[in-house]
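With one protein chain removed, the remaining protein chains of the complex are shown where they sit.
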Amino acid sequence: MTGTRNRPDTVDLAGRQALAADPLARLGRMLEIRMLEDRILELFAEGLVHGSTHTCQGQEAVAVGIATAARPTDWVSCTYRGHGVALALGATPEAVLGEVLGRSCGSAGGLGGSMHLCEPEVGLLPTSAIVGAGIPIAVGAALSAVVRGTEQAGIAVFGDGTTNIGAFHEALNLAAVWRLPAVFVCENNLYGEYSRIETTTPVQDLADRAAAYAMPSEVVDGQDVTAVTGAVARALERARSGGGPTLLEMKTYRFAGHSRGDAGRYRPAGELQAWQQRDPIEVYRTALLSETASGAVDAETVDRVRAAAADRIAAAERTVLASPAPDRPAMWSHVTAGSDPVTG
Amino acid sequence: MTGTRNRPDTVDLAGRQALAADPLARLGRMLEIRMLEDRILELFAEGLVHGSTHTCQGQEAVAVGIATAARPTDWVSCTYRGHGVALALGATPEAVLGEVLGRSCGSAGGLGGSMHLCEPEVGLLPTSAIVGAGIPIAVGAALSAVVRGTEQAGIAVFGDGTTNIGAFHEALNLAAVWRLPAVFVCENNLYGEYSRIETTTPVQDLADRAAAYAMPSEVVDGQDVTAVTGAVARALERARSGGGPTLLEMKTYRFAGHSRGDAGRYRPAGELQAWQQRDPIEVYRTALLSETASGAVDAETVDRVRAAAADRIAAAERTVLASPAPDRPAMWSHVTAGSDPVTG
Amino acid sequence: MKLRMRQAIAAALADEMRADDTVIVLGEDVAAAGGVFKATEGLLEEFGPVRVRDTPISEMGFLGAAVGAAATGLRPVVEIMFMEFLGVALDQLVTQAAKYHYLSAGRLSVPLVLRGSVGAGLGFGAQHSQTLEHWFSATPGLTVAVASTPANAYGLLRSAIRDDNPVVLLEPRACYGDRGEVDRSEAGVVPLGVANRTADGEDVTIIGLGRTAAVAQQAAEQAGGRWTAEVIDLQTLVPWDRRTVLESIGRTRRLVIVEENPYGGGWGADLAAEVSGRLFGELAAPVLRVTCPDVPVPFQRDLERAWSPGPDVVRDQVDALLATGRLPQPWWAA
Partner (left out) sequence: MKLRMRQAIAAALADEMRADDTVIVLGEDVAAAGGVFKATEGLLEEFGPVRVRDTPISEMGFLGAAVGAAATGLRPVVEIMFMEFLGVALDQLVTQAAKYHYLSAGRLSVPLVLRGSVGAGLGFGAQHSQTLEHWFSATPGLTVAVASTPANAYGLLRSAIRDDNPVVLLEPRACYGDRGEVDRSEAGVVPLGVANRTADGEDVTIIGLGRTAAVAQQAAEQAGGRWTAEVIDLQTLVPWDRRTVLESIGRTRRLVIVEENPYGGGWGADLAAEVSGRLFGELAAPVLRVTCPDVPVPFQRDLERAWSPGPDVVRDQVDALLATGRLPQPWWAA
């Protein structure tokens, strides 16, 4: 792509692969996500972010749990709130921040923006800005695996409010009736934009909706990366062994607003604070420190991981800020694929 | 409308109102539906029907049960398989057959065709040729009643295959979360076109899908007009008293093919015959004859009702065949409403 | 009074809701939050939760409900937050609502207004920045209007609500914050189907729509006396105001259309085709369409700005047209 030949790596496959083996890698990745999201909101406040951006502070355990359980060859569809999932899967902070800031080093070369990340090498399909659109697309990736005879799965990540849109219903039904290797991960963060779930949705546990497709489901503690990893691993195991799809509801919370600029005033007093008590990073740090059996993790190690994450994000920011915007011809560079008469 | 000023009545409100009071009216209406549908297939074979047509033989009890329980002021949305529902609600056979044959005496003046019937005076919204489209529209009629403060309900009639489309999901969720006076009547006739339900749908009882909306539901014997009437009446009672919507699954069967020309060869041997043992007209006739308590209904009376139905349909056919096709200006007559500058 | 466009929209809704109990407002976050773009602010407070409703994320569901409500006695105004979202619900508008009057032999009408934000300029990227007029074309029964100022946003919306047919009102998102004078009396109601001539001139007629109305105007102002233009804000795209347009070109004998959409399939082709045909032999130059290039809307700030033709681009294209009497190269190829 024009202007992106010498761009920094957009994926870190080794880092992705480390997640499954190394608890500290998981902690580190959650920290990187948190730090990058915080930084993005600051950069937004400084006027460096064009357009809108949707961050996922508070939901890091879901992203990292999925990436830990899944293989890099599995396909994942996600949404505009996709920075965390992208980073967890192995997109580099340069790819994510670069895209948010519209630089040629970004995932889409700066042509997509915050809502549009894509890193096929680690399984990330283009994140979609249309609610629900990614769900049937992940089902299609699962179908593709079946037809091509691979062990891949298709994983759709989406929000609670999204369970009210038709695409959710059609996709789950299709995956169930075709028994496809698909996993549906609903991040129930209690809000769709500014609307609380109970004002739009008459059921409490969204996992219950799986029954409409005779599909197994689980309610999962979305603040506990180990619980998330376990549930996703079980669902993937079922998927790969021909047992069909699973709906997982991750109970979680977004600590920031729906998008830049939203102060979240529609939240009842104290709600955010209560959830912050279950900050997924703290939850995991505490778990690691108390795992006396393993013994390997002490407070110092955690601090080291934290510092490394901060360095990583700071380095990425420097790289990105030094990276050029796409040049004008880039606008025309990937409209159509191939060199048939049509695309000329 | 051009060319339709002197057309025969398109509704028979008295006949509609008789359904609730008079069992013989219900029997008669079922017979009229059966006879008209049979006649339409014959006329099709004779080359008199342009386009396609979808008949509902075997499903008459659903149509008549709904019309018996509902008020003429309730709004009903239905589908391309809508002749029976239209007749049950009080559309005249002239309006239905006229539309099927493209005559100006038809419901839409011959501009709509078999899939497009509409009689607002008896609550029939335009039947839709798009699967699922009528479901949110009926929800809107229910919303309208709430806003205007009337006692009306919105009733959506649709098929089993339609429970897999997004509009079904979105409409039921919306009605539930707003607690609207809506009733969802699913005619589960086991097939969507040529596909058997289990090839497209992973649950057995579609009524179970109501749980995804915390909505009450019932599985109903769709061959028994009394059972249908009772279930719809209960749902309407709930709707009107602020109890919100209900999903009713009518177990039924279409005796004919999906549409004209379909011989239904995809059906397992014996299936049709087994269902014909539960012909809704026979079921009801038997019930009436065995109601010794009432004593009023004997075989002769039934014969009289049957003969009257046959006469009614024959008369309608004569009227329709003598009725003109719409003239050419009719094509332009109802594109836009009113006389604002736009439609001027 | 001076209002921002978003406030003018809320004012039009409030004024019609006061006058007519059957007007209701539906959409995602339109009630408690007053709309993501604050174009429905204050309505919940004044008209209450029965008439002003936050919906689930279910465009097919609530647009369909609005169709049903419209057919049975209400005048619903539906907000589609970004017009792209209608891609999951188009059926209800074009296949149901637009055909209901026809298929009911004139016995039902669907006085529905679909308001949606459109257009580029705010960095929302390829799936949230299009104008999408073409989704609403070739659909007999549907009226399509496009706001460009607080005044016509107000006036067109009031007309749309009163109209007995489904009307789409496109609202350029980049203009929501624009301030301008709004007349809230009957005189401020802008009829559908009527264009607005915003400048007089002699050499060329420049037509804009939505955000390009101002671009057209500014291009004319930048001509530096080399030429003068009649500028027309089309306001209603379907049906477009043939009288105003043809009369103007009758005077200027040249037409330039400024569009915020790709060249292929853009709304200007309809006008260009008809004007070229009807005024064959009478034009002093070919009809020129100044559009965006045929690529998805790029996100990056400078590219997004470069994607849609600004006043300077339009002015240069007009210069070239007048100088040569022939179509210039597309501006992006120049």
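Residue numbering begins at 1 within each chain, and the chains themselves are lettered A, B and C in the order written.
Keep this in mind: a contact is a pair of C-beta atoms (placed from the backbone, for glycine too) under 8 Å apart; a residue touches a chain by one contact, two chains touch by 3 or more.
Keep in mind it's a predicted model, so treat the numbers as computed, not measured.
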Among the chains presented, those that the missing one touches: A, B, C
Sole residue of A:Val139, A:Val183, A:Leu288 or A:Val320 that reaches the chain not shown, by the stated touch rule: A:Val139
Residue among B:Leu125, B:Ala167 or B:Ala309 touching the omitted chain: B:Ala167
On chain C, residues whose C-beta touches the chain left out of the figure: 60, 84, 87-91, 94-95, 98-99, 102-103, 126-127, 130, 132, 134-135, 137-141, 238-239, 261-262, 264-266, 268-270, 272-274, 276-278, 280-281, 283, 285-289, 294-296, 325-327
Touch residues of chain B, complete complex, unshown partner: 50-52, 102-103, 108, 110-116, 128-132, 161-162, 164-167, 192-195, 199-201, 266, 325-326, 328, 330-332, 335
Residue ranges of chain A at the interface with the undisplayed chain: 1, 4, 75, 77, 107-109, 111-112, 116, 118, 120, 125-126, 128, 130, 133, 135-148, 152, 154, 166-167, 169-171, 173-174, 177-178, 333-338, 340-343
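Simple rule for what comes next: only the chains that are shown with their structure count from here on.
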Centroid spacing, where centroids are CA-atom means, of chain B and chain C in whole angstrom: 40
Length of the line joining the C-alpha centres of chain A and chain B, rounded to whole Å: 47
Residue numbers of chain C (touch at least two other chains): 55-56, 58-61, 88
Sites on chain B at which at least two other chains make contact: 166-167, 169-170, 173, 177
